[in-house]
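In this view, the complex is presented without one of its protein chains, the others remaining in place.
== subunit A ==
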Amino acid sequence: MKFIHTADVHLGHPFTGLNNVPNNLMQQVEQATFTSFIQLIDYALAQTVDFIVITGDLFDTQHQSVQVLDFLVVQFKRLATQDIMVYLSFGNHDFNQTIAGFDFGTNVTLFSGDVTIKQQTTQQGETVNIVGFSYQQQHIQTQVIDQFPMKGQVDFQIGMYHGAVDGPYAPFSIAEMRAKHYDYWALGHIHKRQVLAEQPFIIYPGNLQGQNIKEAGVKGFYLVTSQSDTLIPEFIPSTNVTWELVTLEIPMVATQADLLQLLLPKLQAFANRPAALVMTRLELVSEFALPHLLELRLLDGATVTQLNQALRASGVTNLWINDLTLRQPEQNQALAGLDNEAWAAAAKIVFTPENLHVTGLKNVPEAFVTSYFDQPEVQAQLQHRAKLLLELYLNEDFVDED
């Protein structure tokens, strides 16, 4: 028996936090979730697996579209030509009542809200029970694991479970899963790939395609094969756009030109690896405090643009620096002019969510704006950059440079 376990495909979900990505790369990025899924289907056909289990969040209700549904129908039909079954359950992102009646194809079995057993006999005649359920709403507080039956009179029993150990997503424990005596637990929900247990295997395959820097690293799915009476998973990479965090240490530099000259060879070396496309966040670590202007240019994106231009010019096409962070010793310089207490007291009043709202956000009511600026680190960054600005003004660095 051979089957593929995937989850959290998030078809059609756009990449977030992209910075001025050029058009040719943008096309690749736009199609990335689809391309990765096609790779999975290609692999399934090449391996002639018995079935595919998709444990939730195949797509986003928020980004659900005709094209996504049509794409799925086409891909599932490809599987149908080789009688490859698809077991599909909805997670917290793709739960959708309007989709429940959608006809994905004859080879696709969609789980309902109740824990249900589906049966299949493999090409080699092994009997398999696939047990799963679909989300009917965004949150499930109850331990759905309790509703899973014990392993039945079959060769293999597989549980499909979209959820997390803690929180409002059908909480469960590994011990509870083990107690069911299943042969494999195909989990979904957590985007980071992880093997929770090995006897039996309880696995989060992670998402199929990383969509922002928080989903860095190689992504893919699991090919699960029966070996005598156990099921053995093997990770198969399928990402065509990889997100990576690149950390570089920099010595003391005085000018922007020095900084670029220092970073470029390191990045070129990093790009000299076989990879379709790597979207990176550059994390610069400096032992010394950078001059204000350099820091400001790092933070306002000017340096990133210059680096990307230089990389393009040197023929690097598979590496894109999306953004950059800086770690340097705290420059706890007191702001001149006024006493520190006044600055601190004022900061406490100015850099508050309420004031952020009044100052600008109330005029930009879009939710994504609010949720971004509600983040404490974003607020901290605002204050940090405001301080840089004041210091620059006080020191008249603006005027002196050039």
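As a working rule, a residue touches a chain if its C-beta (ideal position, glycine included) is under 8 Å from a C-beta of that chain, and two chains touch if they have at least 3 such contacts; residues count from 1.
Rule of thumb we're sticking to: contacts and distances are computed from a predicted model.
The listed choices are "YhaN AAA domain-containing protein", "Sigma-70, region 4", "Nitrite reductase small subunit NirD" or "Carbohydrate ABC transporter permease"; the UniProt protein name belonging to the chain that is not shown reads "YhaN AAA domain-containing protein". Touching the chain that is not shown, out of A:174, A:252, A:346 or A:380: A:346 (per the contact rule at the top).
Between the chain not shown and the residues A:42, A:70 or A:176, the one that touches is A:70.
Summarising the interface, subunit A meets the missing chain with residues 12-19, 21, 26, 29-31, 34, 63-70, 98, 102-103, 300-301, 336-339, 341-343, 345-347, 349-351, 355-356, 359-364, 366, 368-369, 372-373, 378, 381-383, 385-386, 389-390, 393.
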